[in-house]
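All protein chains but one are shown in place.
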Amino acid sequence: MFMLRRCLLPVMLGIAALLSAGCWDRSEINDLALVMATGLDMEEDGAYRATAQFVIPVRQIGATSANGSNHNFMTESATGRTLKETTQNMQYKLSRTLFVSHRRLLVIGENLARHGIRDLLDYFSRSPTTRLRTYVLVVKGGKGEDLMKAEYPLEFVPSEAIREMENLGGTVPITLLDVINAASAEGMSPVMYSVELLRPKQGSRNGGNTSKFRTAQIAVFDNLKLIGYLDERQSQAYSWLTGRLKSGLLAVPSVPGPGRIALSLLHTNSRIDSFVRDGEISFHVHLTGKGTVEENTGRLDLTNPVHVNKIEELAAESIKDNMLDLVKEVQEKYGSDILGFGNILHRQHNKAWQACKDNWKQLFKEADVRVDVDLVIEKIGMTGPPLQLKEKEIIK
Amino acid sequence: MGNTTEQVSNTGFGAMMLVFLAGSSMTIPLASVAGHDAWISILIGTVGSFALAYVYVRVCQLFPGKSLLDIVGVLFGSWAKRVAGLLYAWYSFHLGILVLRIFVDFISTVALPKTPNLVISIVMMSVVLWAAHAGIEVLARCSLVVLFFILAEGAVSMILMSKDFDFSHMMPILDRGWGPVMEGATQIVSFPFGETVLFAMILPSIRKISRANKLVFAILLCGGLMMLVVNVRNSLVLGETASKMIFTTYTAYQYISNADFLERVEPLAIVTWVMGGFVKSCVCLYVCAQALAVVLPVKHYRPYLLPLVILTIEVSFFIYKTGTESVQFALWVWPWYSLPFQLLIPLAVLLIAVIFKKGTAAPAAPNGG
Partner (left out) sequence: MAIAHIALFVAAAGCAAWLQVSRLVEVKEKKQIVMYLLLMGTAVVIGIMEIAGIRLPSPHMPIEALLKPFGKWIFHGSEG
């Protein structure tokens, strides 16, 4: 009897250990195909095509690294009528179980983005293994498949490179959660950052690009369909407006005199106030930021506060112009409220919002937007004037 | 039911009740009708629950050492006691089934999709059976450990998620008006606060009955605060999506990504849920067995535990077919179905006792004493 009791604890622990791994759900690591990123496209006949990029575990690389090609990853592609079917078809081609919980990147080909991402969003938000923190990107002018196949030697897996590029790009990346929230919020439309494939330049002076892709501008969506892209300045203005700009670059003419001064923008912030007066809706955007002078191709001596103030003013003007240009473009060309003005109105003047939300698309186009910028140049670098100029050339 | 020589410490009882409240409610979205205003619902619901709890706590204080069923027997006769026993046995049994089913659905969806539900149920309920068999005091001590873990997990999650907090998700306040908020508040009063009426069966076992008032209200307040914090945390991270997800806390955990390597911490949420579900299940089972021990008056409730566990597992399979049915049931039916058990019966008992001046204890100081 005593023996029985002594055996009981180890037996229980043994049973617990056996059960906790799960019998039916046991998955050995080397039975898993770890998906790092998925590229989604739409074929001409309307079928979905998914291309997944898998990691190849290091220890299974033999002495086969010939041609300098990257053997750390593998791609597999499949088509289907629905996303689930596509996933299933892909599984048929793989010797291991698809494991998407590590996937941190989702790229959408331009075709599919233009067709509409509605079904996508449902599929991914319903699946318990997809994390909402997945970055979502559009492939500008290209296919997700091509992006997945592009090689990038500097990182272990190319999709990591894309992720890091997004992280470094000076803006807060847009995740699946952001897209879903923007899509479901009334008076808002999602945007996504985009990536563009680079074609290797043949016979150019610098021998062509090693990198196969680069980050590109913001993709504008309306009704969950891609309708266009913003340009560089507008993208920066957009990021600033939505509080996503971690660092940016701005160049202003160095007045008086020739040349330009390049500023890097840090600690940017924006505040949007909405006003409703007699049924007229207007928004007032306050932008703040700190600038650091990075480059001075002019002749100004920046230790003189008068010059710095002048540059600040010029920069503020430039930013304001960019912002107004962005608003105008979005209002007139795209008509889709990606700036979140509707949301702002909802938050600040709920009653007015409830009254006009059905008509918001029209009202958004007509909304009056004013911008003011408060930019402070805090640092000018190591020197005042450019050091290579002779004494008489510097404008003090 | 004078067989209980078991005594529960006040802290143990408090821990049990707190885990009962917070355990299962931290996974399911509470007051989802209210969207991002759910925190207001939770506040109102907490206050509302004080009124509900006052009824059965007072009843237990008027008759120290006697459970709710005993008191029914004293006031209305032994046949009323048996009927009440049957009713509460059914109610706690029903609750136990729902807890198990939701638990199994969660584990099945998120962690072990290929494992047959039967296996998950059996594993879970074996432990529950064992704990309930060991007695209420053991249960109380278990709950202390579980509570500690839940609090630690709560703190950790706040730290990990704090960088993703976006306060604009909580605005605008009350944009849908008070209607949904009040709806949410009513739901919260009945789930999970109202279910603490089951503790009226256990209350007589606690050591210091005079402090019961203060203890219960403190626990309700703490429970409400914990739910509030969890709800606000989820809303801050997920925005509107928080009220649309079925397993909100889990989804919020999936979003954690700090310093690019601290990711995939969802198992923390799963473990918390398992522990909370375990305690809640145990309490339901224990109360059910105790109630049945009253229907045909017997001294021991322990023999009933095994058949009840088997029945719980079995019925949990066909209690509802899909998650949608359960949501419908939980939203539209449960608050009203629980009403007699949570409020009407204790209220009737209280009124009769007060009106006819029954009861052996001097009236305890009102809430605050």
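By letter and in written order, the chains are A and B; residue numbering begins at 1 in each of them.
Everything below uses one rule, namely that a residue touches a chain if its C-beta (ideal position, glycine included) is under 8 Å from a C-beta of that chain, and two chains touch if they have at least 3 such contacts.
Everything numeric here is computed off the predicted structure, so don't read it as measured data.
Remark: the absent chain touches shown chains B in the intact complex. Interface residues of chain B facing the missing partner chain: 33, 94, 176, 179-180, 183, 186, 292, 295-300, 303-304, 306-308, 310-311, 314-315, 317-321, 325, 328-329, 331-333, 335-337.
Criterion: only the chains that are shown with their structure count from here on.
The centroid of the Cα atoms in chain A and the matching centroid in chain B are 42 Å apart.
The residues of chain A lying in touch with chain B in their complex are 19, 22-25, 101-102, 125, 128, 131-133, 177, 180-181, 184-185, 346-348, 350, 353-354.
By the touch criterion given at the top, residues 109-116, 119, 123, 168, 171-172, 175, 238-241, 244, 247, 250-251, 254-257, 263-264 of chain B touch chain A in their complex.
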